[in-house]
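Removed from the display is one protein chain of the complex; every other protein chain stays in position.
The block that comes next holds chain A.
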Amino acid sequence: MPSNPTPLAEASAEPAEPRHIHAALTRTSTGNEDLRELESGLDSLQSDAARKNRIDWSRILLPIAALVILVLIWQFYVSLGLKRRDQVPGPMDVLGQMGVLWSEGKVQESVWTSLQRGLVGFIISVAIATPVGLLLAQVAPLRRAFGPLISGLQVLPSVAWVPAAIIWFGLTDATVYFVVFMGAIPSIINGLISGVDQIPPQYRRVGTVLGASRLEMALQIILPAALPGYLGGLKQGWAFSWRSLMAAEIIAVGGTIGFGLGSLLDQGRQLSDMAVVMSAILLILAVGILIELLVFGPIEKRLLRSRGLLAGSTR
C-alpha cells in the first residue's frame, strides 16, 4: 500500500505551532498568502459566472412575423373592396409601384438625397448641441437664462420654421438644413441636460476628491456618466431631424433643392397616385427603422450592457 500522507497526518507531525484564538475582535493569524487565497475563494463565490451570448432567434423572427401579419391584414382589408383601389392600393400594387420607381432610379435618388442630408444635418447638430448642452448643464446662470427657451424650442414644431427659411434662404439646401438644425439641436441639448441631471451626485464628489479640474470633470466624468441620457437625446435628435427634413422637403420643392423622399411624396400627391404616396411613406418609415436597428439599437445595447443596466429588461 503506497504511503499517502493526508493533511491530518501532516498536521499531527508538527504539533509545536501554538494555535491562535480566532475571533473577529483580534487579528486573525492568516498570513498574506492565506488571505489572498481566502479572498480569491470568496471572490469566485460572489461573482456571477460569465454567460455566453447566443443569437436569440426570437429577436429576428418575432418582428418579421409581426410584419407579415400586418401585411396580411392590409391585403385582407383591400380584398374586401370597401374602397376604390386607386384610393387604397393593396400591398402588391405598392410593391409593383416601388419596382417601377426603382427601375426609374427614383427610389435610389430620393433615399440617397434625403439620407445624406439627414445625416449631415444631424452630425452638424450634434457638433453644435454637445458643447452648448454641456455648458448649459454645468453653468447654472446660463441654464437658468436659456433653459426655458431651449425647452420651448423643442416643443415648437420645426415645420413652423419652413416659411421663414424659404424667405431667408430661398429654395436652396440651406433652407432644408436650417429646418433640420432647429428640430435636432434643441432636442439633443435637452437630452444631454437631462442626462447630466440624472448623474448620481456621488460621481461629482469622487471627481472632486480625485482632483479633477472643471474641464476634466466635464469631459472625464460628467459626459460619460450622462451618456445614456445623451444617447436618448441623440436618438430623439435624429428623429426630429428626420421629421423636420421630410416636412421641409414636402413644403419646399423646386429651386436647387434636390429630389428627396419628401419631394417624392409631394409628387405622388400632385399626381393623385396613391401607390407612389404609399411607397414614399413606407420608404421614409423603412429608413427610420433601419437607422434604429443598425445604428442606435446596437450602440444603446452595448452601452447599457457594459454598465450592467440590461439585466431584466425586455430589449
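We take it that a contact is a pair of C-beta atoms (placed from the backbone, for glycine too) under 8 Å apart; a residue touches a chain by one contact, two chains touch by 3 or more; residues count from 1.
The rule is short, and it goes like this: contacts and distances are computed from a predicted model.
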{"item": "Hidden subunit of the complex - UniProt protein name among \"PepSY domain-containing protein\", \"ATP synthase subunit a\", \"ABC transporter ATP-binding protein\" or \"Cation:proton antiporter\"", "value": "\"ABC transporter ATP-binding protein\""}
{"item": "Absent-chain contact - pick from A:L72, A:M92, A:A127 or A:L210", "value": "A:L210"}
{"item": "Those residues of chain A which, in the complete complex, touch the missing chain", "value": "20-21, 23-28, 30, 32, 35-36, 38-40, 42-43, 46-48, 202-203, 205-212, 216, 220-221, 224-225, 227, 306-308"}
